[in-house]
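Every protein chain of the complex appears in place save one, which is left out.
The chains carry the letters A and B, assigned in the order they are written, with residues numbered from 1 in each.
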C-alpha cells in the first residue's frame, strides 16, 4: 500500500519534471531529440544524483526503466501540440504550465528523496535527510537549466529552494510521529503551497549587489 | 586478443575526444592549461560518469592513467600547430576535424560503455546497457560544452544522440549473437556512419518554438 503511494507520487513527479524540461527545451528551439533528452534529464537527474550520493549504484533510473520511459513519453506528448499549434502559445499559458509542473515535481521529489535515504541508510542524521531531500528536489531543475544555458532557476527566483527546505524539515520531523505516508504527503503539500504563494504574492528575499 | 582490441578502441576514442575538447578550448582562446584540461575532461569525462554510475570507484581514469596521459599529450600536440600557424586555420578545416574526431569518439565510447556494463554487472538489463552506452558516448561532449559555456552540441545539432542510441541498440542486440568484438565493431560503425550521414545530408529532426 505504502509502496504503491510512493510509486504513484514518483510517477507524477517524473511527469511534472519531464514537462518542465521539455518546455524549457522548446523555448530554446531544440529539436525533438533535444526535447526528449532535456525532459529525461530533468525528470531523472535529481534521483540519479541522490542515488549516487547515497551509494546506491546503479541508480534506480537504470535498474527500473519505468521512470525514464515515462519521462520520454511525456516529453514527446508535450512536443506534439507545440508543433501543431506553431508559435501560438502565449507566454502566460506556458509560464503557468511551467510553474505548476515544476512546483509539483519539487514537492514530490523532495519527500521521495527523504524516503529513499530512510531506506538506504541505517541511521540517517536529520541533517542528511534534509540535504538529500533538497538535492533530489532541486537537482533535476539545476541540470535542466545548466544544460539549457540558463542561470539555474533556484538561484534567481523567489524562495524556490526555501520551499523545498521547509517541506523537507516538516517531512523529516513528522516521520517518526505520523509514519511515512502522512509525513510525505504533508511535506509535499507544504512545498507546493509555499512555492505557489511565493509566486502569487511575489514573495522575495533580500538581495545585494556588488559592483 | 579481445582485451587488446578494446584497449586500442579506447585509446583511439580518447585521442579523438581529446582533440575535440582541445579545439573547443582554442576556439574560446583558452591558454595551454585550459586546452589540456578541456581535452582531458572531454576524453575521460564520459567514462568517469559511466564508472560512477555503475559503482566502479575509483573510476578507471584514476586507476589506469594511460587514458589521461594520452589525452594530455594529444591536447598539447593539438595546441602546438595552432600556435605556430596563428589564426590561419580556416573554419572549414577545423569544423571537419571536429566532426571527424567527435564522431569516432562517439562511436567507440558508446560501445565501450556497453562492454564495461557487461563486465561490471551480473545481469544488466537491455535498458541499462543502452543508457550506459549513450551516457558514455555523449557525456564527455556534454561536459566539454558546459565547461566551455556552449549549449551542449547534443541538444542542438542533427541526430547526434540518436546515432549513439541506434548503435547502442545494434551492439546490445548483436552481443549474444555474434559475441562481443563483432557487436562492438558493428555498433561503432553504425554510429559513425549515422553521424556522418546526418551531417552530410543535413538530416534534421522536427523542432517546435514556444514563445
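The rule is short, and it goes like this: a residue touches a chain if its C-beta (ideal position, glycine included) is under 8 Å from a C-beta of that chain, and two chains touch if they have at least 3 such contacts.
Note that the structure is a prediction, hence the values are computed from the model and not measured.
**Student:** With respect to the chain omitted from the figure, which of A:154, A:170 or A:194 is a touching residue?
**Tutor:** If we include the chain that is not displayed, A:154 is the one touching it.
**Student:** Among B:30, B:43, B:154 or B:168, which one is in touch with the chain left out?
**Tutor:** Going through B:30, B:43, B:154 or B:168 one by one, B:30 is the residue touching the chain not shown.
**Student:** What residue numbers in chain B mark contact with the hidden partner chain?
**Tutor:** Chain B touches the chain not shown through residues 23, 25-35, 37-38, 48, 52, 55, 57-59, 61-63, 65, 68, 79, 82-83, 86-87, 89-91, 94, 146-149.
**Student:** Where does chain A touch the missing chain, residue by residue?
**Tutor:** These residues touch the chain not displayed: 52-55, 121, 125, 127-128, 131-132, 142, 146, 150-152, 154-156, 158-162, 204-211.
Criterion: only the chains that are shown with their structure count from here on.
**Student:** Please compute the C-alpha centroid of chain A, do the same for chain B, then give the distance between them in whole Å.
**Tutor:** 29
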